[in-house]
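Each remark here refers to the structure printed beneath this line.
One protein chain is absent from this view; the other protein chains keep their places.
Letters A, B and C mark the chains in the order given here, with residues in each chain numbered from 1 onward.
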Amino acid sequence: MYKIEKENLEALFRKIAESQDLILPIKKAGQTNFGLWNEGEEADLDTLKTVKSGKDAFFPQSETLYTCVRDGKKLTVEPEELRSSPFVVFGMKACDVKGMEVLDKVFLADPIDTFYAARRDHGTIVAMACHEPEESCFCKVFGTDAADPAADVAVWMVEGTLYWKAISEKGQALTEAVKDLLTDADASDEAKVSAEKEAIHNIVEQLPYTHLSLEGWDGNATDEKFNSPVWETLYKPCLACGTCTFVCPTCQCYDIKDYDTGHGVKRYRCWDSCMYSDFTMMAHGNNRTSQMQRFRQRFMHKLVYFPANNNGMYSCVGCGRCVEKCPSSLNIVKVIKAFEKHGGEK
Amino acid sequence: MQRIGVFVCHCGTNIAATVDVKKVVEMAAKEPGVVHAEDYQYMCSEAGQAKIINAIHEKNLTGIVVCSCSPRMHEATFRKAAAKAGLNPYMVEIANIREHCSWIHKDMEEATLKAVILARAAIAKVNLDAPLQPGESLVTKRALVIGGGIAGIQSALDIAEAGYEVDIVEKLPSIGGRMSQLDKTFPTLDCSACILTPKMVEAAAHEKINIYTYSEVEKVSGFVGDFTVDIRKKARSVDMSKCTGCGVCSEKCPSKKNANEFNRGLNNRSAIYIPFAQAIPNVPVIDRENCIKFKTGKCGACSKVCAAGAIDYEQKDEIVTQKYGAIVVATGFDVIPLDKYDEYAYSQSKDVITSLELERIMNAAGPTKGHLERLSDGKAPKNIVFVQCVGSRCSDERGKSYCSKICCMYTAKHAMLIRDKYPDTNVTVFYIDVRTPGKNFDEFYRRAVEDYGVNYVKGQVGKVIPQPDGTLMVQASDLLENKQIHMEADMVVLAAAIEPNKDVRKIATMLTASIDTNNFLTEAHAKLRPVESPTAGIFLSGVCQGPKDIPETVAQAGAAAVKAIGLLAKDKLTTNPCTAHSDELLCNGCSQCANVCPYGAISYEEKQVNDHGIRETRRIAVVNNALCQGCGACTVTCPSGAMDLQGFSNRQILAEVDAICR
Amino acid sequence: MSIEAKEEFRPKIVAFCCNWCSYAGADLAGSSRLSYPADVKIIRVPCSCRVNPMFILRAFEKGADGVIMCGCHPGDCHYTTGNYYARRRMTLLFSMLDFIGVENGRTRVEWVSAAEGVKFSQTMNEFVEKIYSLGKNVRLEDLRCRN
Partner (left out) sequence: MQELITRAKELLADGTVVRVLGWKAGDLSYNPEAAYFETAESLDEFVYNGFCGQNLSKMMIEASKLEGKTLVCLKPCDTYSFNQLIKEHRVDREKAYIIGVGCKGKLNVEKLREMGIKGIKSISGAELTDACEELHISTIYGDKTVAYKEAMLERCHVCKGKEHMIYDEIIGESKDTKDADRFAEVEKIEKMSPEERFAFFQKELSKCIRCNACRNACPACSCRKCVFDSTKFDSAQKANVDSFEEKMFHIIRAFHVAGRCTDCGECSRVCPQGIPLHLFNRKFIKDIDTFYGEYQAGADDQSKGPLTSFTFDDVEPGVVAERG
């Protein structure tokens, strides 16, 4: 393990940014989101949750797939180049990293999403333990340890010092590259990190959602949950906006659209939301015609369909962003609790 | 995808001298959808049009772009040519490369590039063109005239003379309107009744004219050429087919103290009455509010004395439904109420009267049998003051901002008549301006001043104060002499502003005809279409459109009639196909489009829709193609884009924008 | 602005003209041979009230440097009231564009009658001059549409 003082972090960032893109939480107009770090940018490692998770470093909100260039009646197709240079994402949290595992299940399964795979290959994740988890967090429910993120490098911020532990090969390579700026951690430092971990675990135990039960939610619950009357009342306040989807670290649905540039067409993909009325709209219409069905789809997918197809892995990581951001105060926890209360009544 | 043919015109050298026509052809041919491109000396010539027709046949063209002069010049020509070849004429677009390009640019390269871009825009538009079919609607050969005053009578007579059926609806028991209340008319001073009565008789006798008096328009539906109107015939309580008009019933009626509307309430009439001697129809009506029989159930005097047995207390309102092709509005005017003008003591003194009341006083059939006398004590007035612009050209909310137009002239008439008949009466007129723009008008006014010695004072009357001795103290300013005047008068006559009849707002709403802030009906174009409402099939006659004197009213009534005749002469109406259309799946039914439609072409219906599997009843905007003129105001007001304009659709205009900017 | 710079920058200018007055005014400018720069391209619409703010934004998106809308003089609208609505819409739209920092000279409304060929030409000359002085529209374009 290594360590670096907080005031030297800027130098560390500069060092990393010399050779590759560095993406980290940046505060802009009062909100903190992952963004490309440049000299002078305000890195914000204190905010526990960025508004969006860090998933857009690997699966951006929009990306061009290819470009058609028109010359008279002739069209030439120019493919988009895949990511070929390394980059670092600094400051993701354990839940965000867990979210990447979910995305991997989707995008790295056959057929492999080459755009995503190229970014995964070239990206190094430096993840940070959650110093002070909040009431909206429920990562423990999904088996995530907020104190020990499973990334390429794990870091802990304890009393003005950042402790750095390389985990993967990529993590070690990055450590090598910035080693000049790091100092070796000794036994007392290890003890400080252990104490921090314990403190985090203690807080997590006190969080209101930590003991949420997932009983009854698994890949076998399809019919029972799908047909439950609970949805009929649950969805009512849903605005059908995409907030929950877009702040979620695991949502992976996208739409493919064309943009007419005047000289041709850029075909791009962008995040889509299953809450939108035009989600998977086809020529004949939509297979989910009501907001209840769309609402149900989102949670059924996260808690039933996804585990059914992925050996029991839920596609929720308990980051609590939807809890904080839903304009109608709906969220996955309320859904789980509603079923608990009604005992999955039919 | 369309199969588009592009035809580039040289226009001799008009275009070709500045635009490289061959280059335009070459570039246009590269555009998607273009399967044919050629140029020619004069595309508008027979030979040029033949080229278009041939290409349509040979290349199976589905869309045409002609790069030539302004579409205002030859769009119709090329559309006809396309139609000849069996192509829908609305599949033709024009790129204006003459007026908008070759004629204003000198540099050939620059002009050519611009011509290419204009061609691209037209190609982009035609790519999204859809064949349009003008609609047709049948015309009902019958006209409705609302209002039976001189305007309505004249319009009805003119339409009837052209051979069409006309119905006049008059809400009062007799036709005749405001003109029947006048004594003499300016500038000729002939008797109003003498010239009006023959017209009334003519209308009543005309085989094509049907008069509904004591009736009101209740409901209007439909549109130009095909209106359906419900007319409420109010119960007269007298059987018109039996009544002989002998008048005994009125004489014997015990309820005699009812204000006589015809004489502006200056005397009384019985509860069963004929409004005036020359009334048409000459049939009385029972004023049920004041009839003792209706109030108490006891009386029946009129029934007892009626030899013809025409009195029918059981009579009920009747609704007549009739179809019309055209509607003429001739609802006329009234004078504004003067209850807010306490400074003139109108409500305080019986001797302060309006000019219209003076008309009745001076009329032989009026409350004083034509003797000029004070209503308070019956004495002959020695000093009479006329006050002009009472509520006209007024800046406060009590009055009207406009000039009532007729007051200057009728006041000169009154002054002259009084001075003529009662030479020892002093007449003073207070005015802001004297406006006499009409044939023989100024001469008439000058006669009043020069030959009849009427005292005209430029200035406003500030106050009229009733004196204990029964006279009136008039305080005024003389602007020319720059002094205050205190003048004693025996009678003050106020030239009250005129305003559209109170019912006009209700009628305009039924007709979806627009109305201005003063409640005058709006014309389709202030200069070029002054007798038509923006709502097709509605024509404006008389003062309902704006203040007018009698000759102007008659002239406008005739003009409105001609427009109505022009409509009725057609068997079918062809409608402009470039109209708005509402997409029922996108429409919110919010009514914003109807709020901006100048033609009342948008209505709403509750409709069952199937929106991608969601079946529900929705409020949906429906555009009447016969009324829509295609301005597009609704399309921009519509937030969802449900409302679009055929021929100038949102996507077409955007495609033109894209083509120009790329 | 120097002549050299002018040669480099050729603005794209879209002019929406109502069919009844302004388009005819442009025709008159043409038949009177009253020149204005070729940068201006006219789109014919039935009435100024047909011009949707989305059309104007679309023009800027696709790279227009200026957008001008011409209609009948207030009071002379062929459809009686169209330009009154258009006037309110454009006033608000232009004010909003100004508010978000788009140069306010890039948009303009001018009432041009069918008889005002001279005014049409003058207006276009002035407007083009203004756009030259403002330079390329970079605040309201979509970069994907750049040449």
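Throughout what follows, contacts are C-beta pairs under 8 Å (C-beta built on N, C-alpha and C of every residue); 3 or more make two chains touch, one makes a residue touch a chain.
What you see is a predicted model; the values in this text were computed from it and never measured.
Visitor: Would you mind listing the shown chains in contact with the chain that isn't displayed?
Guide: The chain that is not shown is in contact with A, B, C.
Visitor: If I consider the whole complex, including the chain that's not displayed, which of B:447, B:529 or B:651 touches that chain?
Guide: From the options B:447, B:529 or B:651, the contact with the absent chain belongs to B:651.
Visitor: Against the chain that's been left off, what residues of chain C make contact? List them.
Guide: 52-54, 57-58, 60-61, 74-75, 81, 84-85, 87-105, 107-109, 139-144
Visitor: Which parts of chain A face the unshown chain closely enough to count as touching?
Guide: Within chain A, the residues touching the omitted chain are 28-31, 33, 48, 51-52, 61-62, 132-136, 203, 206-208, 233, 236-237, 239-243, 245-247, 255, 257, 259-260, 268, 270-273, 276-278, 323-325, 327-330, 333-334, 337.
Visitor: Just the residue numbers, please: which parts of chain B touch the chain that's not shown?
Guide: 583, 585-592, 595-596, 604, 611, 616, 619, 637, 639-642, 644, 650-651, 654
The rule is simple: only the chains that are shown with their structure count from here on.
Visitor: Please tell me whether B-C or A-C has the greater number of C-beta pairs in contact.
Guide: If we tally the C-beta pairs in contact for B-C and A-C, the bigger total goes to B-C.
Visitor: Mind checking the centre-to-centre distance between chain A and chain B? Centres are C-alpha means, answer in whole Å.
Guide: 67
Visitor: Using Cα averages as centroids, what's the distance between chain B and chain C in whole Å?
Guide: Each chain's C-alpha centroid was found; their separation is 35 Å.
Visitor: Of all the residues in chain A, which ones touch at least 2 other chains?
Guide: 262-263
Visitor: Give me the residue numbers in chain B that touch at least two other chains, ranges are fine.
Guide: Only 658, 661-662 qualify.
Visitor: Okay, in this complex, where on chain C does chain B touch?
Guide: For chain C paired with chain B, touching residues are 12, 14, 19, 23-24, 26-27, 29-31, 33-36, 38, 41-47, 49-55, 58-59, 62-64, 75, 78-82, 85, 89, 121, 145.
Visitor: In the complex of these two chains, what residues of chain B are touching chain A?
Guide: Residues 30-32, 612-614, 658, 661-662 of chain B touch chain A in their complex.
Visitor: Which positions of chain C touch chain A when the two form their complex?
Guide: These residues of chain C touch chain A: 62-63, 144-145, 147.
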